[in-house]
Every structure is written in structure tokens, then in C-alpha cells.
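Please read the structure below before turning to the comments.
Note that one protein chain is taken out, while the other chains of the complex remain in position.
Take a look at subunit A:
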Amino acid sequence: MSGNSNMKFLYAGIAIALLLSVLAPFLASSDPDGLESAAGGVVEESKMSEIEEMEPAVSSPMPDYAIEGMGKSGEVLAIAVGTIAVLAISFGFGKVFNKKA
């Protein structure tokens, strides 16, 4: 198979991504990100509480990269599931679009 050496790249990528998935819940900062911090600093309080009360347009199965009631292990699982989903989708997408093979 011609892509052999790049399959090694893929396995290394998967290993690094899964390692990050396991570490992220423990190492990631719980401070708000740049956009949220900016909002906290520059938006008036009344408007901010209005924004915070709004529900997202579509509710997601694992909001905030967590699984309800599972604590840190749920976060590890959620990020690992997401990593594998992105991997599968991009690999599948690549295969479908790769008509030259």
C-alpha cells in the first residue's frame, strides 16, 4: 500500500490526540476563553444576564465536553469520543473525495 509511511503518521496522530484527550480535563484551564472574558469585561450586566439566559439553538448531547454525572472520567470520555468522531469523519470524507485511488 502506497500510503504506508503516512499510515504511521496517522497512528502517531491518533496516539497523540488520545493522549491529549486524557490529559485535557486535568490540565485545561477552567478560566473563560478570550471571547467569554471579553464579554464579561465589556458587556453591560443587564445585557450579559440576558445573553446567559438564552438557550443554544440546538441542544448538544455532551455540552461543555462533559457527560452529566460522570465527573472527570466523563470529560475524558467525551473528548475521546469527539477525537475519534473527528478522525472518522475526516478519514471518511477524505476517502470519499479521493477519487484517484
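In this section, a residue touches a chain if its C-beta (ideal position, glycine included) is under 8 Å from a C-beta of that chain, and two chains touch if they have at least 3 such contacts; residues count from 1.
Everything that follows uses one rule, which is that contacts and distances are computed from a predicted model.
UniProt lists the omitted chain of the complex under the protein name "Cobalt transporter CbiM" (options: "Protease HtpX homolog", "Cobalt transporter CbiM", "Sulfide/dihydroorotate dehydrogenase-like FAD/NAD-binding protein" or "Thiolase family protein"). Residues of subunit A that touch the chain left out of the display are 1-3, 5-7, 9-10, 12-14, 16-18, 20-21, 23-25, 27-35, 37-39, 41-43, 47, 51-52, 54, 56-65, 78-79, 81-87, 89-91, 93-95, 97-101.
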